[in-house]
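Take a look at this one; I'll ask things after.
Of the protein chains in this complex, one is absent; all others appear in place.
Right, subunit A next:
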């Protein structure tokens, strides 16, 4: 250790300022040995085979032997492999003679800077190769690769990969370097290195898949649909070649929905598509009230009718609002108020 000629008060260790304690390689090795021994002891105690004792068995054994009623899972007794308990970052980075292992140790962020160094080296190699090819006029044409198929790692993912804290500036510099590398023509030789830092983005399907018609034993085409409205759930089966008969939970709609308004709601999709007497419908509905069940069945039947109808008419239905789920639900009552919005009566004195 370097001898600094200062007075004693200055050498007092500031316990809070330095981060969590660091530990050496040997300490970790000893911990791993102790863990393996302890695993065998535990297996013997539980009467199981020490050779085939997995981590789940350990967890079960510990939960059995040391039952704990503590709420926080991480406060309960646990026995895990030392590499999971002692994070990689806090290992001491220098050997016995004091010399650090990594050549960029004194920068502070050694893994980030070594990554930048390697990437820049790859960039230089690619440029040199490109210049050589250009000198011999063998330059290949740049092919446009997939534009929206991949994205770069986010800052948090990069931090996890490097086990070091990064600043936004560092992250943006790294991404700029990668973009610069991608812009060159002869990038293919360094593809594997770049792919470590890019992730696939699944292309989101914008179009909703309309299911094709199904045919039952009699040869009649039918399709199903589901709908919800305000706690009511409905499932509907719409049959072709029908007379306009509608059954809800085994009961005819005239008896199930005595009110005209509800029956109008049920008929709206058919009326919109001019198919009033052409389809039969069998529905099951539960939950909600009278109006909510009617709305749920309306949505379900509109969804089922999509399979019978052209795409243009589906677009018309969507614009008419037949295919949108109604998001209105009962608003919660708040404390200090009579209801969701109504306040208590205000008295002047």
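For this structure, a couple of remarks:
To be clear about the criterion, contacts are C-beta pairs under 8 Å (C-beta built on N, C-alpha and C of every residue); 3 or more make two chains touch, one makes a residue touch a chain; residues count from 1.
Just so it is clear, contacts and distances are computed from a predicted model.
Taken from the listed names "Small ribosomal subunit protein uS2m", "Globin domain-containing protein", "Septin 12" or "Sodium/potassium-transporting ATPase subunit beta", the protein name that UniProt assigns to the chain not shown is "Small ribosomal subunit protein uS2m".
Touch with the chain omitted from the figure is made, among A:28, A:46 or A:104, by A:104. Of the listed residues A:113, A:174, A:257 or A:308, the one in contact with the hidden chain in the full complex is A:113. Residue-level contact of subunit A with the missing chain is found at 1-2, 4, 13-14, 17-19, 22, 92-94, 97-100, 103-109, 113, 117, 120-121, 124.
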